[in-house]
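Everything below concerns the one structure shown next.
Every protein chain except one is present and positioned as in the full complex.
The block that comes next holds subunit A.
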Amino acid sequence: MAHRKLAIDGLDAENQEITEQMQFMSTKSNEEVASIVDQKAAAVRAAITRGNSIEALEKALADPPYGRGLESAQSSNAQLVSEILMATRAQDIASVVANLVDEDRDVLLKYIYHGLARPAEFNCGVLLSWHERVVENGGLGSIVRVMSDRRIV
């Protein structure tokens, strides 16, 4: 319940500036980011066909597109990550997750939540089994990090 009838934060010009400062903005243009994702895609798919999920994930999770205005690049990168997750056999998930570095594991969790938020586009059953393994390795800390991070994928 609001205690004030007047939104005082709107009266402060400095506030707008701060809000913008806190939003994560990408320094690259949409086209640049899209081309980076396309380049990655070929290498990632090659790794998938070789059955090397770890290499594929490391490539797909490196330098993910963050920030507003990059929605198309973001969704194609999410599709790329999801392709790897679908292609990995269920019994290999634990070892793949255990071999990821902490940083990549946190990024992977962001993509898992990205997928779970769009059940029409992604296979949530597979995502949940990945989620279980990621949280087993990274603990509650990795969930907290995804929630606190403003660099949304």
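Heads up, the rule we're going with is that contacts are C-beta pairs under 8 Å (C-beta built on N, C-alpha and C of every residue); 3 or more make two chains touch, one makes a residue touch a chain; residues count from 1.
Assume contacts and distances are computed from a predicted model.
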- Given the choices "Ubiquinone biosynthesis monooxygenase COQ6, mitochondrial", "Ribosomal RNA-processing protein 43", "Actin-related protein 2/3 complex subunit" or "Exoribonuclease phosphorolytic domain-containing protein", state the protein name listed in UniProt for the chain not shown. "Actin-related protein 2/3 complex subunit"
- Of A:E32, A:E58, A:E83 or A:D149, which residue touches the hidden chain? A:D149
- Message: Under the stated touch rule, tell me which residues of subunit A contact the chain that is not displayed.
- Response: 18, 21-22, 102-103, 106, 138-142, 144-146, 148-151
